[in-house]
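One protein chain is absent from this view; the other protein chains keep their places.
This part shows chain A:
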Amino acid sequence: MLEDGVRTSPLVAVPPDIAGPHRKRLGLIAVVATFGGLLFGYDTGVINGALAPMKEDLGLTAFTEGFVVSILIFGAAFGALIGGRLADAYGRRHNILMLAGIFTVGTLGCVVAPDWEVLALFRFVLGLAVGGASATVPVYLAEVSPAERRGSLVTRNEVMIVWGQFAAFVVNALIFNIWGEHDSVWRYMLVVAVLPAFALFFGMLRMPESPRWLISQGREAEALKVLKQIRSPERAVAEMAEVHALAEEEKEAQTGGWADLSVPWIRRLLLIGIGLGVFQQFTGINSIMYYGSQLLEDAGFSAKAAIIANTANGLFSVLGVTVGILIMNKIDRRKMLLGGFVLTTSFHILVGLSATLLPDSTVKPYIILLFVICFVFSMQGTIGPLVWLLLAEIFPLKIRSFAMGMCVFMLWIANAGVAFGFPPVVSALGIAPTFFIFAGLGVAALLFIHTMVPETRGRSLEEFEDEFRAQHA
């Protein structure tokens, strides 16, 4: 989530937004645009549950399984890079419409794929759309919402992503328990994702372009026209100045690039950002989001019970993110990060210990499920949303665009790496050692955060920058 303007007050004084028909319009925009987040979640989560029947139907090995799952995430890494540039060049609305089209094509391609190679190709296409949505939807939401509601609207997209995953788990559980005997049951699961893609496409057709983007293109009259739809009339006129200032700020954010990495303190900040993104993924949260049903089956559940039990992972992911967002600004960032990693690492160890030490029984799978759920909840309640917040606030304005782009790219690559490696590692070593590896990575993350990550809460961006620069000159 790009928390645009988290710690910056409005640049220009504007009258408060008053009730009126424009509120409804803005609310509708938020609902439609967050279908992008929902799709992001649905398409990343649907593989969880579809994978077991797919493996049988297409004869996947541990290697091709990891390949088919992770190629979507590799695609997302590149989709995020390309999507951001396209949204700058052709507009946010245009980009979201295009993404809805790619979501549809990618989904249908996967549904009819005759073998794993074709499936992988269309999973990559879907990944491009997922990455593009991750780079465009939060920006669009931030740019259409008034300053005082910007944070909550952008956050809503983050919540929609985990709702999308949860929805995919529930739909998969339903479909599997009805048509579980069909060879093609995984195809039924995947095809459901075209529904939100259609909703996004036809909804977005009726939504306006971002006023900030229009102004950055010098299209003043159109920008004012859009603002008049989504603000009270007085506020619309007053806000033009603010939108101008924000468009300028965005231009400034794109100043820095590779050459600026020769400055030690900037290089250090970038390394911190990359480390945060990578360690967030090395918790293995997404190995649960992609392979949860499989994992629970390995833990001792029957196939039908595992896919149902897995919906608990989705539910607690939603609850975790909701709690995390509520408490995020009330606790020091470092404390919350360190606390989060202590919790996730402890639960990794508990999952590993229960998988090795407990004798096989009917209770054992439930104990493993309990610790996995605790892991998911503590991860999504702390590290998950917090890393996005930190990435949005640690970089000086002038290098923010480049630095965030690098960090998000590395985060996706780490995500893809874990997704790719998880099935072969589990099949070679088993559940317990895999979770002990995650625990080891968690300890490394704790050391990294303790020694490198600065506190940013309660400080203005300028204060933080001056201090950090003085310390690492």
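Structural remarks
The criterion applied here is as follows: a residue touches a chain if its C-beta (ideal position, glycine included) is under 8 Å from a C-beta of that chain, and two chains touch if they have at least 3 such contacts; residues count from 1.
Just so we're on the same page, contacts and distances are computed from a predicted model.
Going by its UniProt record, the hidden chain of the complex is named "Universal stress protein" among "Ribose transport system permease protein", "histidine kinase", "Tripartite tricarboxylate transporter family receptor" or "Universal stress protein". Here the missing chain is touched by one residue of A:Leu86, A:Ala147, A:Ile399 or A:Ile413, and it is A:Ile399.
The chain omitted from view is touched by exactly one of A:Ser184, A:Gln229, A:Gln254 or A:Asn329, namely A:Gln254.
Looking at A:His94, A:Arg268 or A:Arg469, the residue that reaches the missing chain in the full complex is A:Arg469. Within the complete assembly, residues 251-252, 254-263, 266, 396, 398-399, 402, 465, 469 of chain A touch the chain that is not shown.
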